[in-house]
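Inspection log for the structure reproduced underneath, given as structure tokens.
Only one protein chain is missing from this complex, and each of the others stays in its spot.
Moving on to subunit A:
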Amino acid sequence: MDLNTVSSYRAARSREDLRLAPGERILGGGTWLYSEPQVTTTGLVDLTSMGWPAIEYPDGGGLRIGATCTIAELSKLPEREGWRAHPLFFQAATALLASFKIWNVATVGGNVCQSFSAGSMTSLCAALDATALIWTPDGTDYTVPVADLMTGNSTNNLADGEVLRWIDIPEHALRAHTGFRKIALAELGRSGAVLTGRVDEDGSAVFSITAATLTPNVLRYPILPSAARLQADSDAAVGYYDDPLGTADWRRGVSGVLLEEIRSELAVAEEVPR
């Protein structure tokens, strides 16, 4: 929709351009920003003109996702030798309510920074131990696990003027066996719960609960846990909540059910020799 209070638009070309004047906001793809009235916003600073690469493969391994990489680009990430986690990228994209048309515009960084509990780029990052590089207005940078950025349903730890530059996913996570489940009140609706699991090459296991809880719950185990253990940890996860997309008790209930499905799947996968 038209943002009728906005009277200035700047296409950013340099880090200097990202210093915000009062009333200005960072514009990623714009698919959320333009979807609701923003009456306190008077100016937009467009990140998509920064020319950041969508995808990079750092020398030390792993994957670097530019903040302005679109969901469409990430969902079509080429397969790479040994990256068994590859299916998770498309699966996470499909967990969005957003249609593939929106994937063409919406950015990975925008989804993370919007910080909706149901934001599945956050799910992806939580599943794969992703970290974010944050640019601060004073010119310094810092790195933070993406799962730790979130503080609530559409709130996060980013300070005013801070900009997410990229997301790094470590090599070991990309090489893991992964599992994925999503459930919503409608078949392809906005997620009520997104569950992931992975078993790294060293046998350690990581499960994540997102969308069902206000902020990501990441459960870590030295080896694949027992069903009972996982169920108990799922039940004890913090932040199950009520909203029009599901009740807290249902989210808790289905999280346990679907995590167990993932655990069983991974157990079978792990029995197959590499």
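Operating definition for what follows: a residue touches a chain if its C-beta (ideal position, glycine included) is under 8 Å from a C-beta of that chain, and two chains touch if they have at least 3 such contacts; residues count from 1.
The criterion applied here is as follows: contacts and distances are computed from a predicted model.
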Chain not present in the shown complex, as UniProt names it (candidates "NADH-quinone oxidoreductase subunit N", "Asp-tRNAAsn/Glu-tRNAGln amidotransferase A subunit", "2Fe-2S iron-sulfur cluster binding domain-containing protein" or "Branched-chain amino acid transport system permease protein")
"2Fe-2S iron-sulfur cluster binding domain-containing protein"
Given the contact definition stated above, which residue among A:A21, A:V39, A:A227 or A:V268 touches the chain not shown here?
A:V39
Could you tell which one of A:A21, A:L185 or A:A236 touches the chain left off the display?
A:L185
Missing-partner contacts on subunit A, residue numbers
1-9, 11, 27, 30-39, 41, 43-44, 46, 48, 72, 94, 97-102, 104-105, 183, 185-190, 192, 243-247, 249-250, 253-254, 257-258
